[in-house]
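Can you keep this structure in mind? I'll have questions shortly.
Excluded from the complex is one protein chain; the other protein chains are retained at their positions.
Showing chain A:
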Amino acid sequence: MSRLLPLALLGALVALPLALGANPYLLNALIVTGIVTIGAMSLNLLLGFTGQLSLGHIAFFGIGAYVSALTSLGFDVEIGFGLRVVHEPWPAAVGFVLATLAAGACGYLIGRLSFRVRGAYFVIVTISFAEVVRLVALNWVELTQGPLALTNIPAITLGLPGIGAWTLKTKLQNYYLVLAIGTLCYLVIARLVGSRFGRAMRGLKENESLALSVGINATRTLTVAAVVSAAMAGAAGSLYAHYLRIIDPDVFAFTTTVSMVIMVVAGGKGTLMGPVIGGLIFGLLPVALRPVMAPEAQWIVYGVVLILILFVMPRGIVPGVSALLARRRPVRAVPVLEASPVVQR
């Protein structure tokens, strides 16, 4: 299941637009779902693999969105002492890279700062950080236009010198861009988790004293996880900005963090596919519900669905289904006693 399911899902997602035809409403829902799912995957790296709950995760997403938008739009602001910073517009693809780096840098700062104070303090630090960033976006009107929003953000242009360039303006192009970046993020997380670094994260989560005693550096490990997690959230934010082409301080909405947490927890935190499955379910639920109820009422259904999932599968869908499948398989016989150079009972 560990290899087959992701590949099958990827194949299905690649083929999906062919089956749907050019249905803009569905494509839009899929693109936004994909972007938020990347956010959920990045959140899972912290919440699922290190056990740290970042309730301000949307800050990295929003920072990515603003950095990318401002890089590609350019700006001209006064920063005090009579100094002005003028930035001419750069290509959106550069904005994407800078968004990833900037969000990663913020992840570094938050990581250094708050892994000294774990658990509840980490939650509070991340929430505060997100709120501060939102207030900056709202009030630094000269830079961000505040509530008036940054508009006319250019679409991402992909190009290779000498071959040609494509500006990703259509929904279909954006769909495949999000799918490609999402797949890349999945692969990065899978590689990390399966490596020595992933083992260090697991060790710290399962038994911190023991992990320290075998020489694992807690601060370093958790900081690297925070940087990678934040960078991915920033990349997702950049995709969001260049897809919608308009952003305002609402990108920092706390409810988006909550959605991501729900996706991770329902899908199965600490699993690779959990946030993807959870992301697809909760991202596409509005599509299924739209014909039958108002958006406000949908939150109630979210809650009910989440509770039902966790009632049946307390650790989430992916661990729950894996356990079911494992129970079907015959149990291997393991010899109880074994002769070895030392142990001869």
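One rule holds for everything that comes next: a contact is a pair of C-beta atoms (placed from the backbone, for glycine too) under 8 Å apart; a residue touches a chain by one contact, two chains touch by 3 or more; residues count from 1.
One rule holds for everything that comes next: contacts and distances are computed from a predicted model.
Chemist: Among "Ferredoxin", "Sulfate adenylyltransferase subunit 1", "Lipopolysaccharide export system ATP-binding protein LptB" or "4Fe-4S dicluster domain-containing protein", find the name that the UniProt record gives to the complex chain excluded from display.
Modeler: In UniProt, the chain excluded from the picture bears the name "Lipopolysaccharide export system ATP-binding protein LptB".
Chemist: Looking at the whole complex, which of A:Phe60, A:Tyr175 or A:Phe197 touches the chain that is not displayed?
Modeler: Answering carefully, the residue with contact to the hidden chain is A:Phe197.
Chemist: Give the residue, chosen from A:Leu148, A:Val214 or A:Val312, that touches the chain omitted from the document.
Modeler: Missing-chain contact among the listed residues: A:Val214.
Chemist: Where does chain A touch the missing chain, residue by residue?
Modeler: Against the left-out chain, chain A lists 188, 191-192, 194-197, 199-200, 202-203, 206-207, 209-218, 224, 334-338, 340-345.
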